[in-house]
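Of the protein chains in this complex, one is absent; all others appear in place.
Order of writing sets the chain letters: A and B. Residues in each chain are counted from 1.
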Amino acid sequence: MSPSSSTKGARPSAGSAAQAYGKELLTRLLREMMLIRRFEEKAGQMYGLRKIGGFCHLYIGQEAVAVGTIAALDLAKDYVITGYRDHGHALACGMSPNTIMAELYGKATGCSKGKGGSMHMYDAARHMLGGNGIVGSQIPVATGVALKIKYRNENGVVLCYFGDGAIHQGAFHESMNLAKIYKLPVVFICENNHYGMGTDYKRVSSVEDFSIMGASYGIPGKKVNGMDVLTVYGEFVDAIATVRKSGEPLFYEIDTYRYRGHSMSDPAHYRTKEELDEYKEQDPILILKKQMSEAKLLTEDEYGQIDEEMTDLSNKAADFADASPEPEIDSLYEDVLA
Amino acid sequence: MAEKVLMLALSPTMEEGTIIKWLKKEGDAVKIGDVLCEVETDKASMDYESSQGGILLKIAVAEGGGAKVGEPIAIIGKKGEDISGLLAGPGRTAGPAASSAAVGAPGPAAAAVKVRETESGANGGAPGTSVRVKSSPLARVLAEQAGIDLARIQGTGPAGRVVKRDVESASASSVQAPSSQAGLRSESVPVSGKRKVIAERLSQSMFSAPHYYVRLAVQADGLLRARSALNARREKKVSINAFLMKFAAEAIKRYPMVNSSWQGASIQLFGAADIGLAVAQPDGLITPVVRDCGSKGLLQIDAELSGLIERALANKLKPEEYGGATFTISNLGSFGIDEFTAVINPPGSAILAVGSIKKEPVVGPDDRIEARTLMRLTLSCDHRVIDGALGANFLKYLGDIIEEPVRILY
Partner (left out) sequence: MAVITFREALRQAIDEEMTRDESVILLGEEVGQYNGAYKVSQGLLDKYGDRRVIDTPISEEGFTGMGIGAALVGLRPIVEWMTFNFSFMAFDQILSNASKTRYMSGGQFTCPVVFRGPNGPAEYLSAQHSQALQSFYAHVPGLKVVAPSTPFDGKGLLKAAIRDDNPVMFLESELAYAWKGEVPEEEYVLPIGVADVKRPGSDVTIVGFGKPMKVILEAAEELERQGVKAEAIDLRTIRPLDENAVYESVRKTNRCVIVDEAWPFASVGSHVGWLVSKNCFDSLDAPVEVVSAEEVPMPYNHRLELASQPSVEKVIEAAKRVLYA
């Protein structure tokens, strides 16, 4: 891989790729993306009913990124760390929808016992190091996790996600340098959903192609189409194998799009309806559905069944969260210190 | 099964939304994510995306109509479903009221707010019922333990704050409130401003200046003879107190340290003997001051003193006429008191207490008992300034002058 190679075209065509990966894997990717989609829709609805408060950043539209990248990991030795739009990564890491929804509800049964909320989904056992609410703050932490992997010769990889807003933070640039000089096994992933909150990334960036930023630090960079989960997955199977072998960092810009506002309170008036509709036609779920149908790996009935199942899981997650107890007041002072 | 479509909070602060426009009409198929309608929130107009799929069976809130968050705005279900139950019955999803009840911990509103009752009279503005005494917390505890009323202690801390050492020195000499007796009335008497000043000044003196006392009985014959001789030629009689003032001023010239004041870091020696005389008034005590007695003649002292006493009894003294005595005389002889001790009057460091002049048996020459005219003097001294020997020498010299007034010429 060379720095700033182009975004499309290098991979095999979708249909043949689908054939190559086989039904089991593709079904898994589809299920995971649909779970995220239905879960987030449910979360949005419950936010509207005030079951969920505060900031709530939905992942709808970006599902292929978390699912395609994390599917390439071995979470026994690899790690995931991301920013505040973290529900999708948490689900892709295999965290239960119940514990995530309960966390959104602030319930004692939430993954963080109701103390983290939407931006702080953690699962130590699944090597999910959370959602971080400060833009870019997780990036230096990722280098530390990679340092430990290297120190212990674990042959693991850290996937560190952040957005097109975070890429201008000093933390990103310092971390890229550190990862390179210490040869740390970390893949920096800029999920470019085109808007840092309400600002079009092109308005605030000296370059439009983020993938060239790796070059400053001698780190190979590449731009990938994040609406096609098979492209993402295929790229990351290779990338992770490369890092396991070299022990050195990589940098990816994954081009994606969020359908919803930055958070639940954002009407997203900074973009046009036409733009949104255009992206919705490249919906990652529809693309995969089409790829699978064309490869005869998915029937309409099967799709409907998966949809129903994922909707049901999401509804049950909401029911579970609803029925779960509030944290005890006494828990207020728990877990401040070890 | 058909479900209600509920109004959602499309902004964090939205309580109610207005349907601007329905983008689907009854009978239309709705997919999850389809925009059902546009809603005007308190902030902006937002697309309402459906999180439910099916057929839009019923629009419950027409365009221009409003719905509170959690209230149904439509019903979505399968074609032909009976929705009559939904039109009347409660929604499947709990509304915001239930939600906030579940989330909300008992807030401050739940706690009973008790209005603190004020003690009767404490804030009633009754005059003189409450005097705030500046004191350290420790002093308050110690005073309470010792049963001492803080108001009776003169503080020596900053701005008169009563501190530990004040309570400790007061606890020895503290006066307990007398218990009520039959025939006497138990009441709280308001403290006049003057009484308060007296209390503060003398308490401060008593509890900060270490007092000691030297006593002397002097033969008053010489004084009386001199006074008789002077008054024989005068219409207005010169008082004994004027003589004592003059004599004290002369003794001060010899022992100037007696005419001084403890200032903490220094001792202030006064350049003039400004001598005060304690005068009883019906509502208290006042000490008019004759300035610079050492440079004035007896007649002038007497004249000034008479005028001051007159104005004192008429309550017409000006502050400059009764403040700043460097030495004070208190004479209770006219009350028939043989002898007593007086509290030093600040800023002075000594006060002379004078008893009555009367004949007493005295052991005279050859051990014979004789009748002599005696006057008993007690000098209270501030030990911080006046050591015992100085107090003794001063009083002895003053006694000598009284016995033999011609000595002032020596």
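Rule of thumb we're sticking to: contacts are C-beta pairs under 8 Å (C-beta built on N, C-alpha and C of every residue); 3 or more make two chains touch, one makes a residue touch a chain.
Computed from a predicted model, the values in this text were never measured in an experiment.
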Hidden-chain contact residue, picked from the options B:87, B:141 or B:363: B:141
Residue of A:142, A:187 or A:239 touching the missing chain in the full complex: A:142
Options A:45, A:82 or A:132, residue touching the unrepresented chain: A:132
For subunit A, the residues touching the chain missing from this view: 79, 81, 110-116, 120, 122-124, 129-130, 132-134, 137-149, 151-152, 170-171, 174-175, 177-178, 181-182, 334-338
Where the missing chain touches subunit B, by residue: 136-141, 156-158, 163-165
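Rule of thumb we're sticking to: only the chains that are shown with their structure count from here on.
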Centre distance in Å when subunit A and subunit B are each reduced to the mean of their C-alpha atoms: 68
Residue ranges of subunit B touching subunit A (in the complex, touch as defined): 6-12, 32-33, 43-47, 49, 51, 69-70, 93-96, 99-100, 102-103, 105
Subunit B-touching residues of subunit A, taken from the complex the two chains share: 38, 41-42, 44-45, 47-51, 53, 106, 259, 264-265, 267, 269, 322, 326, 329
